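All protein chains but one are shown in place.
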């Protein structure tokens, strides 16, 4: 597993709220400031919504995974689906204008995150969204010690 | 995947809060009453804590998974770890008394949930906690339809 | 998300509570467009003071409401924007496009 927390949800929008809670709680656990957390939640939510709407074309019977990790000053979210192959970097993302009803998701993702990477991995689309933090995040302590029960 | 939502966390207690949010949000999404949700969150949290403390002996470098599902009137949570083999049904769970400092986790789990099942699956411990609902939960709509983007 | 509509001859107030996202925005969109199209309301106020989160599909619904209102020479106002939703409108370059007031009273008196 690339991160400390991974979640898989059915591709139904009813689970987006739960996925946002996970991102929120993850950011709180690694001491990200509230304001930055809000934006990061937005970016990840837009990526998950796009998978449900576009990669799976609204089919609710599929699954989408989100892995959350932090490495030194890099906060990383990886979104994985087995849907229609789509590389978000191939697409032009002009600033949204007020007359258009859709088309703000990719813009928000790119504006909020510092890096968007795409790879096709077997039958999966894998998008990695990263954000460089001002200060190193609290270490996620993988294998960093022991907790004693009492 | 047995449920609609599955989460894997590193075996560090800092992620328990996030796991509780997932259970909470799952219960809200399938319309479980608040009071019942609170108890269910307790039971699942105790099971996850036990894995971290006992199955992994406090080693933070392992992982524990939780899958949440609903089938008609059955709410099901499956907790899976790759730690020390342990069948919670083999153990006597007397009502806790005030003088004892530990030993209330399994009692809470059994008191709150309607059914506790255990199986050893390859190298994994797999505990399933179920609760029969008074009314059928809102269907989790696996493959039940389409959402249209706009 | 819960929606409550208060309506009289002069104006409609759409009170939303909860998150507006891909799951809930279709119902929100329909409520707003109905008021303008079917009810012919000339003043629509969307109260977002109990909304912590709005995604791009929610923003799209607001934009559609605004466009529909303009087409019909109606007013379309937002009130009670919290920090999160405000920031999303800012990032999508829409903060100066909408008529935004602090409270319902301010909007009604404007």
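Per-chain numbering from 1; labels A, B and C assigned in written order.
Everything that follows uses one rule, which is that a contact is a pair of C-beta atoms (placed from the backbone, for glycine too) under 8 Å apart; a residue touches a chain by one contact, two chains touch by 3 or more.
As the structure is a prediction and not an experimental result, all values here were calculated from the model.
**Student:** Looking beyond the chains shown, say which of B:16, B:55 or B:79 touches the absent one.
**Tutor:** B:16
**Student:** Touching the absent chain: which residues on subunit B qualify?
**Tutor:** Interface residues of subunit B facing the absent chain: 13-14, 16-17, 20, 35, 38-39, 41-42, 45-46, 49, 52-53, 95-102, 104-105, 107-108, 111-112.
Going forward, only the chains that are shown with their structure count from here on.
**Student:** Taking a step as a move to a touching chain, how many steps at least join subunit A to subunit C?
**Tutor:** The fewest touching-chain steps linking subunit A to subunit C number 1.
**Student:** If you average the Cα atoms per chain, which one ends up farthest from subunit C?
**Tutor:** Following the centroid criterion, the farthest chain would be B.
**Student:** Just the number, please: Cα centre separation of subunit B and subunit C in whole Å.
**Tutor:** About 39 Å, centre to centre.
**Student:** Can you tell me which residues of subunit B touch two or more of the remaining chains?
**Tutor:** Residue numbers touching two or more other chains: 147, 149-150.
**Student:** Indicate the residues of subunit C shared as contacts by at least two other chains.
**Tutor:** In subunit C, the residues touching two or more other chains are 22, 57, 60.
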